[in-house]
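A single protein chain has been omitted from the complex, and every remaining protein chain is retained in its original position.
Chain nomenclature is as follows: A, B, C, D and E, assigned in order of appearance, with residue numbering initiated at 1 for each chain independently.
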Amino acid sequence: MRFDEAYSGNVFIGTNSDFPESRVVLYGMPMDWTVSYRPGSRFGPARIREVSIGLEEYSAYLDRELHEVKYFDAGDIPLPFGNPQRSLDIIEDFVTKLLAEDKFPLGMGGEHLVSWPVMKAMAAKYKDLAIIHMDAHTDLREHYEGEPLSHSTPIRKIAELIGPENVFSFGIRSGMKEEFEWAKNAGMHISKFEVLEPLKEILPKLAGRPVYVTIDIDVLDPAHAPGTGTVDAGGITSKELLASIHEIARSEINVVGADLVEVAPIYDQSEQTANTASKLIREMLLGFVK
Amino acid sequence: MRFDEAYSGNVFIGTNSDFPESRVVLYGMPMDWTVSYRPGSRFGPARIREVSIGLEEYSAYLDRELHEVKYFDAGDIPLPFGNPQRSLDIIEDFVTKLLAEDKFPLGMGGEHLVSWPVMKAMAAKYKDLAIIHMDAHTDLREHYEGEPLSHSTPIRKIAELIGPENVFSFGIRSGMKEEFEWAKNAGMHISKFEVLEPLKEILPKLAGRPVYVTIDIDVLDPAHAPGTGTVDAGGITSKELLASIHEIARSEINVVGADLVEVAPIYDQSEQTANTASKLIREMLLGFVK
Amino acid sequence: MRFDEAYSGNVFIGTNSDFPESRVVLYGMPMDWTVSYRPGSRFGPARIREVSIGLEEYSAYLDRELHEVKYFDAGDIPLPFGNPQRSLDIIEDFVTKLLAEDKFPLGMGGEHLVSWPVMKAMAAKYKDLAIIHMDAHTDLREHYEGEPLSHSTPIRKIAELIGPENVFSFGIRSGMKEEFEWAKNAGMHISKFEVLEPLKEILPKLAGRPVYVTIDIDVLDPAHAPGTGTVDAGGITSKELLASIHEIARSEINVVGADLVEVAPIYDQSEQTANTASKLIREMLLGFVK
Amino acid sequence: MRFDEAYSGNVFIGTNSDFPESRVVLYGMPMDWTVSYRPGSRFGPARIREVSIGLEEYSAYLDRELHEVKYFDAGDIPLPFGNPQRSLDIIEDFVTKLLAEDKFPLGMGGEHLVSWPVMKAMAAKYKDLAIIHMDAHTDLREHYEGEPLSHSTPIRKIAELIGPENVFSFGIRSGMKEEFEWAKNAGMHISKFEVLEPLKEILPKLAGRPVYVTIDIDVLDPAHAPGTGTVDAGGITSKELLASIHEIARSEINVVGADLVEVAPIYDQSEQTANTASKLIREMLLGFVK
Amino acid sequence: MRFDEAYSGNVFIGTNSDFPESRVVLYGMPMDWTVSYRPGSRFGPARIREVSIGLEEYSAYLDRELHEVKYFDAGDIPLPFGNPQRSLDIIEDFVTKLLAEDKFPLGMGGEHLVSWPVMKAMAAKYKDLAIIHMDAHTDLREHYEGEPLSHSTPIRKIAELIGPENVFSFGIRSGMKEEFEWAKNAGMHISKFEVLEPLKEILPKLAGRPVYVTIDIDVLDPAHAPGTGTVDAGGITSKELLASIHEIARSEINVVGADLVEVAPIYDQSEQTANTASKLIREMLLGFVK
Partner (left out) sequence: MRFDEAYSGNVFIGTNSDFPESRVVLYGMPMDWTVSYRPGSRFGPARIREVSIGLEEYSAYLDRELHEVKYFDAGDIPLPFGNPQRSLDIIEDFVTKLLAEDKFPLGMGGEHLVSWPVMKAMAAKYKDLAIIHMDAHTDLREHYEGEPLSHSTPIRKIAELIGPENVFSFGIRSGMKEEFEWAKNAGMHISKFEVLEPLKEILPKLAGRPVYVTIDIDVLDPAHAPGTGTVDAGGITSKELLASIHEIARSEINVVGADLVEVAPIYDQSEQTANTASKLIREMLLGFVK
């Protein structure tokens, strides 16, 4: 044992300590200040890292081990409590720098609004960018009770940024009537209720394109992810979500970044949600990064 | 803001404050004093209301919004603790008055025994009444350890009131051998284990008839409804239960009343059960009331 | 039973339905978006009301019953998630109107920052206003990581508004060195660790003056209030806090308003914190309003 | 290992398997059907037994070991759910038989109403019987919302049975005004808020008399007993309750029976309440039985 | 009521008090000292017994009642904390004695390592023994961080004892790459991810042979069994596990012993895992013992 090494601390299992040689950077965005129902996702990234010690480093699904992908855990981005605009600016700046160094950004939320500044950075780098969005909720509001910066608005903003025809939502089971109508009129793709089957149809159409993948853990049924802000019955199983990640992994799209958001540990005394999220992160790492 | 308005308080989201013009009356029956295993469903209705603020007012399944059905939340019926007979009399009286004013009763339990007095009131008004019963348990005992008023007896009583041939149970996976035999001999319908497929067969046979729908939340697998008195493995998913409600909504039966019972919040730290129940109530409202 | 009455819903036990004749208005301020550690106090007021049904209406400490004080439960003030400034403006406006109608404001938080706009409204009405502040934390920061609107700043703002010499803090056991030094230099009163004994010394000096009382539930030891954002060991007991409220009740100061903040139910599976808070509200009502 | 022995199962630590030679009989009264607020104490006795394995068999307070008192754990008395009258009759019959065999009855609740039939059996055997009652609540109602058999009425019934002048209540902090007035007029002793100091004054007056001791776990502050139906802030500590038991143990009164009631495990995820209760049972055994 | 009977205590519902005439012996192995992630399964057997009172005695799946199989609950085997080797020796000795009396051993864990000594005893009695293993994890390590006695090694040891070709694993979704490769090279059967369908293919090949069945509760998805040490997303449902047990029951294999391991109650506040386990035990009893 050498005492002069910095203690690695609470990092995702198998992480690499060398930033320059890492292909992927894993980072937390511990923000939950615009959520309308149950807050707490600020503690999601830390808990996902903590429970990752329960994981095997090998994926029996992908026949690949964590050491085959070099990744660096950059920790949680420090964000100012209660100030959404400054928080989003800091995230955008962070990811822009990551992309300048040609890293694959793999983010952990925090509320879903954090995907908005990430996509601004992504879109500045990648032409013809598309997004695959798995979620229980449309997240297509223009504003929420007057606030344009809200956990209910990120996909709308992203659609306006990269064009609604480049947004592909799956598993959606909740939203306002106006949101569904806006999506329909705007030419955006929404698969209601299901993820895997419609994904199989869409993936070939995206072959070769750069795609960002954003997964709200509440696309899972509450049985599979009780630890999230807005649980919504009628969701998919963790087996289906894993299969969907593997379907993307085997497709010909070019995944250029991804995130997993809305894990709120306090609502799940069993910690199953954080454990499931840590497995999903492992599969995203091994499946999305070639 | 006007201070001279009564505060609406903890009512189901989107409720109407005007009783006379409401088509539906939502009410709680906070009784759990005859349960043999784990009590606590007395707090079910209050918690279902509280978490309903996490719901959207639009159903993406039924393409309908809550404002399209006028409903009034009458709160919890005050019931005397530990006195089953008086409690049941009060419920029967309450529902009888509702029916006299031509309201659609939508009840929230409480233990399942509360459906018995409701059915007495329903049967007094509707000729040729049938009941659709979704539950893990038969609830067909004559008495439970000598007590005829027990959470294990309501469907037996109902069968004796409206005739066993008018009782249709689905999803049943627990009961005494004698209960299954009684049902068989009496000509009552029991679909073991499954709900959706057998329901599709039965619904056409009930076309045009007045039907009451009673759902015990424990028809769901414990994974989907841990917050209930008697969890019983091997149940259906919340997706299947939603689909079953929608199947009824699209059928030609005439739903004349309904209830959802046995939500016991204390056994579910994540509150997923109450959240799921509030979504089920929304779908029952939007699907059952034309 | 009359169906044409609005259901009173989830209101504090014994509340009055008539606003004009009420002496006190009870209201919730469900805001928690600037907290730095654990959010969740937005659900405090609702849960305090819910569990108040477990209370007796009589205080054995004060020999007084709830019907002796007329109060109206105005519910929770609707506040925009993630927008501190607008939320505070709405609260200030609400309380200003209450004061214009000569009501005694009794608020429930929510994070402690909500006391700041309330005090702005109070100070506009009452000359020579003082504040009694019970808390584990100084709350005297000028800003928190750059944010002037933070749960760590309200007492500083209040001190600057009404003069530090009119601020009396008790039970304080956490803060930055700079905060304690600022208080000392500014002539503000801080009693470290204890509440009851130093309060007995201060109260006579405030005789006859209008005083606002703000209680952060975390002045209690975590054993007595686990359900709060920032638990801090070494606090007082609920018996001591009750005695402190009764000491104020028996004093000659003129309490003109009060609040109880930072109850965050999700961190307390036993619900003891909400139950304790509802008892504290009852004693504040019966003790502070003559 | 001998397989032909009956498995001792879940019994209180150190229990004796021989009924005839046992001086004390420990038994559970798993009834909670008349409680007005939070049910669940039916599971109290089983959990107290289960966690007793964490106890030492020696009391450092009394310098006595469990093997010095022979006791038999008779398990939980089977009671009919939802039928208070029959349940109470069964309990009375059980204790009457115990007393006929000259056993010391040590009961575990269950709701406090179970002490009423026990006292009927005790009073039939012992002349000049007094009762020491430690509780947060008066329990002196004549009826509760019309029900004479309620968890709010046992001490009233007992007072009417053995004479109010023989009832000594300690630690009381909640009740209706009428209850306190009735007690005062009837000549019954109530020590508000405190237990130990007033007990020291009363005990000498009871010297030589047969006394039954009933302890409602909610005499403890919620911090020390969150797992109970009606938590009530401002209570005593577990250290004070232990000292009170030891004060009785060292006094000259003749304890002839005792119970500990209202442990409701589900409200205490940490199980501290059940663990504390099992220690209290050990001290009652070692301290009350000479 | 006879007081001179030993209290049956916390035993599995419907258990027989007569060892000699019992066909099955149910016993707990409360050991969890080699687990690498979350301990707590030592309390599994006790809690499974406790919640079994919520079960019906009749299986609607198998049309059989508990009284049709005589079984004796031998309680938990006393094991020395922190000493794996001695614990395993005690278990082996216990089961060897059971087999000498021709009992069917039905064990409850405890960590999975407890199956290793049981299999040593089984293999000593039964020639041509095979094992059916349902689990999320391979458990095929040779050692874990240097320790050969680890919860990660039992199936490897068993494979070396009875021959890898006699080991049939189902539902496996986690392990090291080396473990999967060892299994493949050794000729051991592993069905990844699924249980029911591959089981249907394997069962006919085992017809007539003596088979031991070991079920790790984590073969279930975390949604269905949150109360276990190492939750692992992507598992099967409780409905599928029940169907797999029934498939075995209807097959022509000769089940000669079985266990259910890794229930850790503390991670499941709802107690759904223990309730599910108690139902599984009932179905194993009724299905495996002819």
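Heads up, the rule we're going with is that a contact is a pair of C-beta atoms (placed from the backbone, for glycine too) under 8 Å apart; a residue touches a chain by one contact, two chains touch by 3 or more.
All values derive from a computational prediction rather than experimental measurement.
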Among the chains presented, those that the missing one touches: A, C, D, E
Touching residue (missing chain; options C:P30, C:P198 or C:P226): C:P226
Selected residue (touches chain absent from view) among C:R23, C:K70 or C:K192: C:K192
Selected residue (touches chain absent from view) among A:L55, A:L79 or A:L98: A:L98
Contact set of chain A toward the excluded chain (per top definition): 1, 3-11, 17, 19-20, 25, 46, 49-50, 72-75, 94, 97-98, 101, 269
In chain C, positions touching the absent partner: 37-38, 172-177, 180, 192-193, 221-224, 226-227, 230-235, 267-269
Touch list for chain E against the chain that is not drawn: 32-36, 38-40, 42-43, 78, 80-84, 144-147, 149-150, 266-267, 269
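Heads up, the rule we're going with is that only the chains that are shown with their structure count from here on.
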Remaining touching clusters (ignoring chain D, no chains moved): one piece
Neighbouring chains common to chain A and chain D, by label: B, C, E
Label of the chain whose CA centroid is most distant from the centroid of chain E: C
Separation of mean Cα positions, chain C and chain B [Å, integer]: 40
Where chain D touches two or more other chains at once, by residue number: 38, 267, 269
Category of the chain touch graph - line, ring, star, complete, other: other
Chain pairs in mutual contact under the definition given at the outset: A-B, A-C, A-E, B-C, B-D, B-E, C-D, D-E
